[in-house]
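Here it is: the structure, laid out below.
Every protein chain except one is present and positioned as in the full complex.
Up next, chain A:
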Amino acid sequence: MAAGFKTAEPLEYHRSFLKENCRPDGRELGEFRPTTLNISSIATADGSALVKIGNTTVICGIKAELTTPPNDAPNKGYIVPNVDLPPLCSSRFRPGPPGEQAQAASQFIADVIESSHLINTEELCIEKAKLCWVLYCDIMCLDYDGNLLDACVVVLLAALKNAQLPQVTINKETDLAEVDIQKKRPLKINRHPVGSSFAVFDDSIIIVDPTAEEESLSTALLTVVTDEDDRLCAIHKPGGTSLSGEKLQHCINRAITRNKEISKLVDKVIKSMKTAK
C-alpha cells in the first residue's frame, strides 16, 4: 500500500516522513549516509580513489602528462578536472555530449580546486616556460543516487593524496625530458576541502545529503565546501527558493562538522595504505 502511495503522490509521501523529523530510508534530517572510501583502485592511473556515499558511487582517476606551461603563467602547471555522468549511472542521462549537470559539476570542481588552493600549481612546473605537468582528473559517476558534488570533492581529494608523480629531469645536452619511473613522489596537498550538500523542502525544512528522489522533489539545493580552517571555499546554490540567513548559518555549521569526519576518514585510509605496503 505504501508503494502505491509513493508512486501516486511522491511529495506527500516524503512530507509524511518529514513531519516526524525523519526520512523514508530511516535517517534523521541531519544524518549523512554511510561513506566508504577506497584508494588505488585503478592500477594504471597515477592516482585513483572510489567513494560511496550511500548508493552514490563515484570514481576518480588521475593521469599526469607532460606539456609546456601556459604563456601567461610560465611557472605553473595545469590541473584539469572533468566530471562525467554516463548513461550507466542513471536513466536520466542519455548517451552523447556531456549535459548541463555534468558540465556545471566540472566547473564547480575546477572552482573548488582554485578557491581552496588545494595544490600549488607552481609545484607542477618542472622547468619554467619549458616543461610542466598537466594532471587530468577524470571523475566518473557509476551510480547516481543524489549528492554528486560532495562525492566528487571527496574522491578528488583522496585521489590527489594518493597520486604519485615520477621524477623528471631535463637532460642538458639533448634538451629532452627524462622520466624516472622508479623514483616517485606524492603531491603536496595544502588544504582539505570537503563539501556538504543540502536540499530545501517546501521552503522551510532542510535535509542533509539528499538521495536522487529527494533532490527531484526539493525546491532548492545547496552545497557548502569548507576547508580544515573552517574557511568557506564555496557556497553553491544555483537557484531555487530563497534561504534565510539563519538557515544558511545552520548549514554552514553542519558542513564544518562534516569536514572533520571526512578528513579523519581520508587520513585513516591513506595511513592504512602506507602500513599495508
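Just so it is clear, contacts are C-beta pairs under 8 Å (C-beta built on N, C-alpha and C of every residue); 3 or more make two chains touch, one makes a residue touch a chain; residues count from 1.
Operating definition for what follows: contacts and distances are computed from a predicted model.
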Refer to UniProt and select, among "PAR6B protein", "Large ribosomal subunit protein eL14 domain-containing protein", "Vacuolar-sorting protein SNF8" or "Exosome complex component RRP46", the name of the complex member that is left out. "Exosome complex component RRP46"
Only one of A:Cys22, A:Leu217 or A:Ile235 touches the unshown chain, namely A:Ile235
Given A:Asn21, A:Thr36 or A:Ser244, the residue that touches the chain left out of view is A:Ser244
Residue list for chain A contacting the dropped chain reads 100-101, 103-104, 106-108, 110-111, 114-117, 219-220, 222, 227, 230-245, 248-249, 252
